[in-house]
Structures are given as C-alpha cells and as structure tokens.
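Below you'll find the structure I mean.
Moving on, here comes subunit A:
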Amino acid sequence: MVNPVLLIAVPLGLAFSLPIFGLISKRLEKYLPVIAMLFNLSLSVYLVPRVLTHPIIVYIGGWAPPFGIDLFVGPVGIFFSVIIALVGLLVSIYAMDYIKEGDTGKYHVLFLLLLTGAQGVVLTGDIFNLFVFYEILCISSYALVGYLRDRDGLESAIKYLVQGSIGTGLVLTGIAFIYGLYGTLNMADIARQINSIKPAANFITLALIITGLGVEAAIFPMNAWLPDAHSSAPSSISAILSGIAIEIGVYAIARVIFTIFGATDILSFVALVGIITLLVGEMSALKQNNIKRMLAYSSTGQIGLIVFAFAIATSYGIEAGLFQILNHSLSKALLFLAAGYMIYRTGSMEISSFEGMGKRMPLTSLGFTIGAFSLIGLPPFAGFASKFLIVKAALTKGGGLYTCLIALALVATVIEGAYFFRVVQVLYFRGSNENVTRQEAPVVALVPFFVLAVLIIAIGIYPGPVMHVLNSATSEFVHRIAYIQGVLR
Partner candidate 1 sequence: MKLAEFIISPILAFIIGIFLMGLSRRIMARIHRRYGPPLMQPVIDLVKLFSQRTVSHGPIFDIGVILSLAGTIALILFIPFGGMCPLEASGGLLVILYIMLFAPLGLALSGGEGANPNISIGISRKFILSLGYEVPFILIVLAVMTYYHTISAVDVVKAQSSFHWALFSLPLFLPGLAYILIIPAMLGIRPFDLASAPQEISSGPMAEYGGKYLALAEIEHAFSIFITIALFVDMFLGGSGNVVYFFLKVLVVFIIGLLINAVFPRFRTEQAVKFLWKWPSVMALAGLVIVLAI
Partner candidate 2 sequence: MSLEMLLVIAFGGAFLTYLLGKLSPVLRDILAVLLTLVILAIVALFYGRTGESSFMNFLGFNLSLRINTLSWLFAIAVATLGSLSTIFSLSYMKGKERLDFYYLMMLIVNASMLGIVFSGDLISFYVFWEIMSWGTFLLISYNRGPALAAGLKYIVMSIVGSTAYLLGMFSLYASYSTFNIADIASRISTASPGYLLSVLVLFSITFGIKNALVPLHTWLPDAHSEAPSPFSAVLSGILIKMGTYGFVISMYVLVGIKALSHLGHGILSFHFMLAILAAVTILVPTFIALMQDDAKRVLAWSSIAQVGYIILGIAIGTSLGFAGGMFHFLNHASFKALLFMAIGAVEYRTGTRDLNSLGGIIKKMPFTFMMTLIGALGLIGFPLTNGFVSKWLIYKTLILGKDPFLAFVALFGTWGTILYAYKILHNIFMGQLPEEYKGVEEAPFSMKFPMVILSIIIILFGILPGIPLKVINVIGVSLGFKSLAVNIWGIASDTGALNTINIFSAILVSWIVVWLIFKAAPTSLRVEQDNNYAAGSYVPTGRYLYTANFYAPVYRIIKPYVIDVVDIFYMALAGAVRTLCDWTRRMYTGELGSYVMYIMLFLAVLITMRLGFNIW
C-alpha cells in the first residue's frame, strides 16, 4: 500500500527542488507542478476505493496520536484531495502557457506549495498542523495574488494579507485556548473531551476559530478581500483560489464545527450567515462590469450556498454541500481559466469588451458557457445535481427557517442567472456579426477546458459514482464518534 503522506511529501519535495531544476533549465520548471499533480491525482484516485472501505490513519514519524501528528485519510480527505489534484493539475497545465511574465519559476514553486498546503489541510488530523498547512496555503496565495506586481495586484495582496493574518491570528488564539483547556492538539482527542459548546469558554474558542477560518472561507462579512484578490490575481491563480482555497476554508470550518466541537446548536446561525453571504455575493456581482470581479463575487455567493448546505447538517445537507463544492471547483475553475484567456486576448477585463468572443474564441466561449450554466444549476450540468440536492436537503429538513432560507437561496440563483446569462449573451450575440479572425486559446489551455467541461457534463448526467464517495464523506462528518474512535483506537 502506498502511504498517503506522499500526497504531501512529493509535491513538497518537488517544490523544494524546483529552483534547482530551474537552474538546469528554465523550461523544466513549468512541468514540475504538472508532474506533482499528476502523481497526486493518480495516488488519490488509487486510494479512493481503499479509503471508502475504511479510513487510513497515518502516523507521522511513527508517533501514535495524540502524541504525534496523524493524517486522517478518510473519505472527506480523499474527496478533497482528488479535487485539489484534479483542479491543480488542470490549472498547472493551463499555466504552462499562460504564465509568461515575471519570475515564472517562483510562480510555479508558490503554486505547487499552495496546492500542497491545501492538500495538507484536508488530510491532517492535528489542529495545529492544520493551522500550519493553512498558513502555507494562505501565505503562498498572498504572494501569488501579488505576483503580477501591478497596482491592483499589490493592493489586493496587501489587503488580503492583512485580513488573512488577522484571521489566522484569531485561529491561533483559538488553538491556544484549546490547548490551554484540553492540553492536546489532536483533533480526535479534543473532540473526545468536548461534547458541546454550552460552556462559554468552548463557545468563545469556537467563535475565534470559525471567525478566523471564515476569513479564508470568505464568509460574509469576512469576505471583503475576496473580490479584490480573485479579480487581480493571474487568472490561473484566481481559478485555484476560487476553485480550491475557499473550499478548503469551508472544509476547515466544517471540520471544526462537526468533528471537533460537535456544535450543532450554532448551525441555524451558520445557515443564516450562509444565505446572507450568498445574497450579498450575488447581489454585488449583478452590476459588475469587470468579469473577474463578477466571478469573484459569484464565488462568495457559492460559498454562502455551500455553507448553507453544510449548516443543514442532515446527511442530505452535507452531501449536497460537498457536491456543491465539487461543482463549484470545476465550474469556477473553468470560468476563471476561460475568462483568463479572453482577458489575455482582449487586454481588458470589461465584460463589454468580450463582444464577439463566440466567434473569436469559440471553444473558450463554449467552456465559459458550460461553466456558467453549471453554476446557475441548469441541467444537464453538474450544478443541477448539486442545486437539486441542496433544495432537497433544505426542504426535507423541514421547518420554516430552512424553507425561507432556501427560497432566498433560490432568489439568489435568479440573480446569478441574470448576470451569467448576460455575459453569455455578450459572448455570442452582442456586437457586430462580421467575420472576426479566430484567435483560439492554445491547446495547452484547451485541454483543461475540455476536461473540465466533460467532467461537468458527465457528473451532471451520471452523479452516481460521485455520490458513492460523498455518502461516505458525509458519514465521516455526521458520525463524530466514529472519527474519534478511528483515530484513538
């Protein structure tokens, strides 16, 4: 059996060695992330059937928890690591051609480390280790947001950095309290000692941690950095930030709430926050003229939807949330990647400048359209299945609150439809219909578009295999005791 720690160690090693390869040949640099992610993807997929039967618990350095750090490679972890590896692979293929400016070697290192951080967060079973990997994710994204070193990039990077650091500071304070209160850092061990958030001390700790993680997860009102950062980063990074980074934040919050604290009391509030996030995000996106900013606000909205789905907290709800994470990763990555080349070709981020793109870059536009349709939740794309699951979860949960909230969520979907359809119109139907020269994106970029689009449609039509994984993942979140016993046996 292959040890899942390689999911972290191999990309990390490659990232460390990348500068040396860069010295040998500049052209070699950009293939390393591809290789690393290819390795991760194949390893994750290879591990999926094993993990589904029973989770793999890896002791780092051979120290049994709670004394050492363990990796808990459960269905959730493997689900996320497949997403990370898949989106990471596609984006790194895309970036092979897309990233031309600046110190490209450094870009690839940071990119690879960002993915490694994400990988670490979803696999680790130790809360401080989670924090460390979380910082890897955050700091490399700060650096990558500012990678282009234009005014917008730098401005958003410093804003992101300050807000992110405040957030991680709060998380660390929370972790300090946890350690002070329970004397351990292993998540299962903490969970064993905490059974509710009724004592104020527990609640405050939880509040600190979810506020801090909420910054990276872009939960309203902590999401102010997101539109700036996502819109001014290079498009490949926007795709990763939107497709992976914020979902990792949501994962971390879910882990903290469900597994560590078992804090089901707070969930109706979280659901409310999720819906507010959704509404604010979609409403802010409606009148955007900057395509990436629009997509960024849309990401905020989608995160709200995911948070809402998680907060339903029935197994349906969590399943729906995970499915929506998958859908959002694929769709938003596709959207940002497609938008990236369109911006590259037109030199402008204004939506109005994309007139006639349907002719100029037909495949790119098609990719964008599929992504947009999927996000809105139209069949037969993946978004439909997730929207379906979310509504199902909310309405089978029952209760006036969730019915009202899901109605609001669907209202937000209407707004989302309005602005995405507007862009689709611009791509295909606006502007003159004279013949324009075709300037399609290079093949290297088309490969990710193709893979993502095919996946979106395939998952939309046959969600069965994905659901199989999600069922197990859901039970990992729902069955807290099983998690604890699995780690501390």
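Regarding candidate selection, all candidates are chains of the complex that A comes from, given by their letters.
Keep this in mind: contacts are C-beta pairs under 8 Å (C-beta built on N, C-alpha and C of every residue); 3 or more make two chains touch, one makes a residue touch a chain; residues count from 1.
As the structure is a prediction and not an experimental result, all values here were calculated from the model.
Chemist: Which candidate, 1 or 2, sits against subunit A in this complex?
Modeler: None of the others touch subunit A; the one that does is 2.
Chemist: Which of the residues in subunit A come into contact with candidate 2 in the complex?
Modeler: 158-159, 162-163, 166-167, 170, 197-198, 200, 203-204, 207-208, 210-211, 214-215, 219, 221-222, 224-225, 227-228, 265-266, 269, 280, 283-284, 286-288, 297, 358, 373, 376, 378-380, 384-385, 387-389, 391-392, 394-396, 398, 403, 406-407, 410-411, 413-415, 417-418, 421-422, 424-425, 428-430, 433, 463-464, 467
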